[in-house]
Each structure stands twice: as structure tokens, then as C-alpha cells.
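First the structure, in the form of C-alpha cells, and then the observations on it.
Excluded from the complex is one protein chain; the other protein chains are retained at their positions.
Entry: chain A
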Amino acid sequence: MALTQTDRALVLALWKKMSTNVGIYTTEALERTFVAFPSTKTYFAHLDLSPGSSQVKAHGQKVADALTLAAHHLDDLPDSLSALSDLHAHKLRVDPANFQFFSHCLLVTLARHYPGDFSPKMHASLDKFLGLVTSALASKYR
């Protein structure tokens, strides 16, 4: 499963449109993940997860920065995400199933905020992109 030129163009177009607001959406996606899939909270016992939490916002921004990096390094995802993969694999040890919960909630968030841009093709390209990021993140697990 690789990204076609069309996939890349679509993903980058949305990223350009979101501009400096990516963090707002990843934060909302995190909030949705915690409420819709409560088991995901087990990885964040050290954070205040109440609505509007500045800690969740800060984490959302970290995720946003990583996704933006990924979007601009589609040709070498495993390499660019290598450090993050090490972190998630060896230190955080987040079960990879959880990345899918977050990816889904990010799609829900983007569909809600950009319905006009969220064509089936854009949706498919985003889903593929997030799938590749997830694989890259899980690549060091074992």
C-alpha cells in the first residue's frame, strides 16, 4: 500500500489549507479518542484529560507536528518517523491498535470541519496516509 501522486497531492492540499491549525484538529481528535474509546486513556494516566485540558492541547500539538513532518516526508516515512517509532515501541509501548482509534477520530474531526473538502477520494487518501504513518510508527515494535 503506497501513496499515489494523487494521494500525495490531496493530503498536501488539505495540510496547506489547515495551515497552523493542525494542532486544533489533532487535539479534538484526541478528545474524541478518549471519550469514544476509553481504553486509550490508560496511556495517559499522568495527564489531566478533562475537556479543555492544556496538557491534552500540548500533546495534540506534538501529534500535529509529527503528522505535518510525515506529510512532507512521504517518500521516506520510516526514516523520518524512526525516532518516534523507537519512542512508541520501547518507551511508551502503546499497543498499535490504538493508533487506528486515533486515526479514525482524526478522520471524524476533519470530516466535521472540512465537509466540502472531504470527498471520497480525499477520505481514501487521508486514510491511506494515516495507515502508512501508523505502520511506520509500529515498525520498530519487534
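The criterion applied here is as follows: contacts are C-beta pairs under 8 Å (C-beta built on N, C-alpha and C of every residue); 3 or more make two chains touch, one makes a residue touch a chain; residues count from 1.
Here, contacts and distances are computed from a predicted model.
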item	value
Among "Hemoglobin subunit beta-Y isoform X2", "MMS19 nucleotide excision repair protein", "V-type proton ATPase 21 kDa proteolipid subunit c''" or "VANG1 protein", the UniProt name of the subunit that does not appear here	"Hemoglobin subunit beta-Y isoform X2"
Hidden-chain contact residue, picked from the options A:L47, A:L74, A:L87 or A:A111	A:A111
Chain A residues touching the omitted chain (full complex)	28, 31-32, 35-37, 51, 104-105, 107-109, 111-113, 115, 118-121, 123-124, 127
